[in-house]
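Structure record follows, encoded as structure tokens.
Rather than the whole complex, this shows some of its chains in their spots.
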């Protein structure tokens, strides 16, 4: 992919965001992209490839927004970084002038997405990359459910350190979280930082995505609690 | 390595191709380099370091070709990316002006290969880096054997996803593959893409290197089939 871009858009600066998304984990990729993209400067072209449907029916896309372009498969991967209100245009990357020919059936990153990103970087308008689409596949991240004294959420992402990121946003909790329950473990209140507890102890914080996160200080909450994406989380609130 | 290059060739753009080659796996490194190098623009300097013989007898090399330079150890790592007909010059990186002094015995990437690459990037002709050699160490990738109704190949590479790449090229198969056998598993015919089968099922495709690959949809063929490099593969053809 980097070779294709270096050849077709020599002035483009390529940044590796992550190569650590677990295989086929479209949701993890979508969340990472959603939360990293806003920190890049305007005009950035984000290329994302978590693409188990490569070579099949799913379309290759370019999403044009005011701040950025997103390039990748139409499987939801781009959707969390592209709120509908910010999307100006969705393009099906069908024009063969902006593909390697013939594209392989297993690596559209190299053969379709990198050439499209290079074309954008070299100044080609997104609308020239193919026909416009009216919609894209969108992931549904489950919303937490607020009850009288409980917020019911779930783990939506586990990071490199084994920290458990939930779908419960800071706004739902500020000042009100009494305790957080996960897999039989109960964590008392929100801490300001991991270091508020002793090493090896579980701790709940608001993370850098603005979401409730359960961690184990100097350890892996995934390993210690045996937790994974989808596990329910109950927050007792006052 | 990047520090050395940044100091000696400040204008050079450095691209990370992969840091995922298994330790000491020269064949894996050679295959990845072979299949990635052609996608980079002319004049690219490819530095590759999978170098279990570092500090011993194996020579450090620069291979000059029309399209690119290859820099790395003389252990076969560069050989698949350097077909004999394309090689213009093989240079032994012996000139101490283009080495850190004294070079360590364990990290020629930093002390020998990076300075040589930086010299090339800064415009030094390859022939000035040391004396010319008449040959280099070459890996022998086993060739598949075609019989009346069977092609006998083997697994030559397992990728990050656990996909099993064989030595059987697309040209040997097109339209003729009836079934593929591997470790007692039998896969019916070639699919267009991974998504042609149900999740968890094995599937055979032509991959982005133009080779027959056995995968498991949304899974790891390495893990599911217990396969590894060297395992025989039988393709029944009509």
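Order of writing sets the chain letters: A and B. Residues in each chain are counted from 1.
Heads up, the rule we're going with is that a residue touches a chain if its C-beta (ideal position, glycine included) is under 8 Å from a C-beta of that chain, and two chains touch if they have at least 3 such contacts.
Just so it is clear, the model here is predicted, and its values are computed rather than measured.
K.L.:
Going from the 2 copies shown, figure out how many the entire complex holds in this file.
P.N.:
Counting every copy in the complex, the total comes to 3.
Basically, only the chains that are shown with their structure count from here on.
K.L.:
Tell me, which parts of chain B touch chain A in their complex?
P.N.:
Interface residues on chain B, with respect to chain A: 13, 15-17, 20, 36-37, 39-41, 44, 160-162, 192-196, 205-208, 210, 213, 217-218, 220.
K.L.:
Can you name the residues of chain A that touch chain B in the complex?
P.N.:
Chain A reaches chain B through residues 2-4, 6-7, 10, 14, 16, 19, 23-24, 52-58, 104-107, 110-111.
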